[in-house]
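Apart from one protein chain that is not included, each protein chain of the complex appears where it belongs.
So, subunit A:
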């Protein structure tokens, strides 16, 4: 039961912090190494981002972000256990120490960064909020949605953006707030609402879940900025750096043309940037408390950012999303990582 779980998490937070005096002494990295696996919070099922298949194997760009961290620490991309979380549960799960990192298409905002005791360790997908509408209502722009009934998932920035957008336009709407994205789609499919709103990347996936996808269409409007990325607890800078730099290494790897297929050949590269990235030169890993070949392991076992994108959400996947602003800065996008040196 959702309620029971939230309460349990609340109590876990209270009791967890109660006994935290002892646990705080060990760093997250030490804890993860001792457990032998990384505990990673993901969605309960969102195609392209994190979703289990029928055998229980998780796939998605958020899942790969976790796997890359595991590969960097253990040299094993499968040393991860996933905790499916609803939007409402995610921050409490991270705060209480139930998970080591949260990679659950979570929007980076000031309030979340500053008041939840969390740190955002970068952006693995630049998103924006859009609308999926039932074609029957005959609307082709969001400004015509006055009076619409709108299905939303609880506990997301979407709820606030929606309210702001309608208020700014002087329009009214009726929100129907569901707990999970499955229920939100079910509500939309059942005709309870005219519009479903969510991040644009999700709309395509949610539309594909409808029994008749052609009955719905995505409006051209984008009403918000949604930079999505991995999150860690505040107060453990080493762990924060690890998650931040594993993601940066993957983005840099794409820029330098290092892929999972050619990583072994690249070990012989003369390019000092690639040498530092793969750990054949310098002690970049040691500075983070990781093996020096952490970059090699992450890229070799999981892939660079472009591979991660293409495999999970790119044009050849059911989601079929173009790189758009998520292309590298050298290719007209805004995906840019600080240098490994």
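The rule is simple: contacts are C-beta pairs under 8 Å (C-beta built on N, C-alpha and C of every residue); 3 or more make two chains touch, one makes a residue touch a chain; residues count from 1.
The rule is short, and it goes like this: contacts and distances are computed from a predicted model.
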item	value
Per UniProt, the name of the complex member that is left out, chosen from "DAGKc domain-containing protein", "Amino acid ABC transporter permease", "Nitrous oxide reductase family maturation protein NosD" or "TonB-dependent receptor"	"Amino acid ABC transporter permease"
Touching the absent chain when the full complex is considered, from A:220, A:235, A:272 or A:320	A:235
Candidate in contact with the missing chain, chosen from A:148, A:223, A:266 or A:290	A:148
Interface with the unshown chain - residue positions in subunit A	1-3, 6-7, 9-10, 13-15, 17-18, 20-21, 24, 87-88, 91-92, 95, 111-112, 114-117, 136-137, 139, 146-149, 154-156, 159-160, 162-164, 166-167, 173-179, 183, 186-187, 190-192, 194, 233-235
